[in-house]
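Following this message is one structure expressed as structure tokens.
The complex appears here without one of its protein chains, the remainder shown in place.
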Amino acid sequence: MARPVIALLTDFGTRDHYAGAMRGVALGICPEATLVDITHDVAPQDVLGGALELAAAFKYFPAGTVFLVVVDPGVGSARHGIAADAGGYKFVAPDNGVLTCVFKEAPPRRVVELTERRYARPTVSRTFEGRDRFAPAAAWLAKGVDLTALGRPLTTWQMLDVREPVVGDDRVMGEVLRVDRFGNLVTNIDRRTFERFAGQAAIEIAAAGHPVATLVATYAEAEAGTVCALFGSGDQLEIAVPGGSAAERLQLARGARVTISRRT
Amino acid sequence: MARPVIALLTDFGTRDHYAGAMRGVALGICPEATLVDITHDVAPQDVLGGALELAAAFKYFPAGTVFLVVVDPGVGSARHGIAADAGGYKFVAPDNGVLTCVFKEAPPRRVVELTERRYARPTVSRTFEGRDRFAPAAAWLAKGVDLTALGRPLTTWQMLDVREPVVGDDRVMGEVLRVDRFGNLVTNIDRRTFERFAGQAAIEIAAAGHPVATLVATYAEAEAGTVCALFGSGDQLEIAVPGGSAAERLQLARGARVTISRRT
Partner (left out) sequence: MARPVIALLTDFGTRDHYAGAMRGVALGICPEATLVDITHDVAPQDVLGGALELAAAFKYFPAGTVFLVVVDPGVGSARHGIAADAGGYKFVAPDNGVLTCVFKEAPPRRVVELTERRYARPTVSRTFEGRDRFAPAAAWLAKGVDLTALGRPLTTWQMLDVREPVVGDDRVMGEVLRVDRFGNLVTNIDRRTFERFAGQAAIEIAAAGHPVATLVATYAEAEAGTVCALFGSGDQLEIAVPGGSAAERLQLARGARVTISRRT
């Protein structure tokens, strides 16, 4: 039988022992698990950032993977901890919207609140539920415990208001959602929205007013150092500078306006 | 039988191949091991920093875990390499005090010097004993070799002088030991010391002279942006700014004085 996979995504960084302590707890419960990292470098307490990275990654994991997701500014408060079954995967996270983008793509079949004490550590720190509540829950799921055993069913949960592009008659107004390591500005405009709008017409793209020279199929098609647009690995429109950083060149970050208009 | 766990903690960073080379060596000797990282981002050559992160993490790992700990400013010198058996775990490290905080919590049952050449790589680099001596020793322990086979028994080893809080009649003087990714200032004042001092009295907390507004049970209880105190995940008093960074706000780092006094 294949070994269960637990995939971790947090904002704990890699400098402290926090992710390590979670790994230790998970292995204590489910020693046969394969633990893999998506990232621990979500910006501190950036729930939307975590939601976007998770949504971009989860579908590349094998069916049955348990995602242990901890970006948790409300740790220790009354916000729930939840476990969910969606898209053939399982998710354990605080109920703060960090699963929003996953749930939009893969509506959850079941969501439960993590109320069952025996699937948490005996003492649950009010500042580190990742270690004491979420990691154990994920490990028990990986071990085969049924989702419904973890707690009472929920019918509502938090969803973030993730901005969708606004499609008008003569332009699409979108915005930058993620800036990646290479300085690529990944927008909320997906390929389908773009193509439906553009049709056969020539279009112009602007990022916060800066004209974008060309739309290419891959970085290597644009001249090094020029600002170009292309559809990235998640089929979202992104603004890039091949061999450089669009974020630095244009001094833009999340929220920057990106518009597409028909050339006149 | 459960697969053996080797947990790594170093100051090698993640930019170079150094941690990777250690992982390769360990897997060559013990291919069935699960390798997990605690952190590789201890500040370069910060033995105390490594000691504190290790102590905060080790007890969350399954019994029998082998900890491979390399923060080693004295690499290649006459300082010993050691292996120890403590608290139901095994540790491999340079003998420079990096196990101090573990040994205070879990006094070692046995400590040996890594003298047995056949449990090291055939050639031991004088600048990278992590790869050539410590990783092999940890992997052989994971494989089931007895600690005493690794070398001659030791009865003394290096211990760091980790500052304890000073409890006076009218105040407790502690200090900041760790600053974490979130900018939390983790002190050496544990909950028990605090409660014994405070009793039922109202108290005041100051960090390097800055008054700390409130003592809360978790971050979410304090107003965002205010300086508060709370007991963190290791039950040490920490100074925090919910939604921000106490380290940046107060411009404090390790060694900063934190005092608790009775309100007059």
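Should a chain be cited, it is by its letter among A and B, assigned in written order, with residues numbered from 1 in that chain.
Note that in this section a contact is a pair of C-beta atoms (placed from the backbone, for glycine too) under 8 Å apart; a residue touches a chain by one contact, two chains touch by 3 or more.
All values reported here derive from a predicted model rather than from experimental measurement.
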Sole residue of A:Gly168, A:Gly225 or A:Gly243 that reaches the chain not shown, by the stated touch rule: A:Gly243
Absent-chain contact - pick from A:Leu150, A:Leu185 or A:Leu230: A:Leu230
Contacting the left-out chain in the complete assembly, out of B:Gln45, B:Ser245 or B:Ser261: B:Gln45
Sole residue of B:Phe61, B:Phe91 or B:Phe128 that reaches the chain not shown, by the stated touch rule: B:Phe128
Residues in chain B touching the chain absent from view: 12-25, 27-28, 31-32, 35, 44-45, 73-77, 125-128, 131
Touch residues of chain A, complete complex, unshown partner: 2-3, 5, 7, 9, 14, 34, 36-41, 53-54, 56-58, 60-62, 65, 178, 180-182, 217-221, 230-233, 242-243
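The rule is short, and it goes like this: only the chains that are shown with their structure count from here on.
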Between chain A and chain B, centroid-to-centroid distance (C-alpha), Å: 31
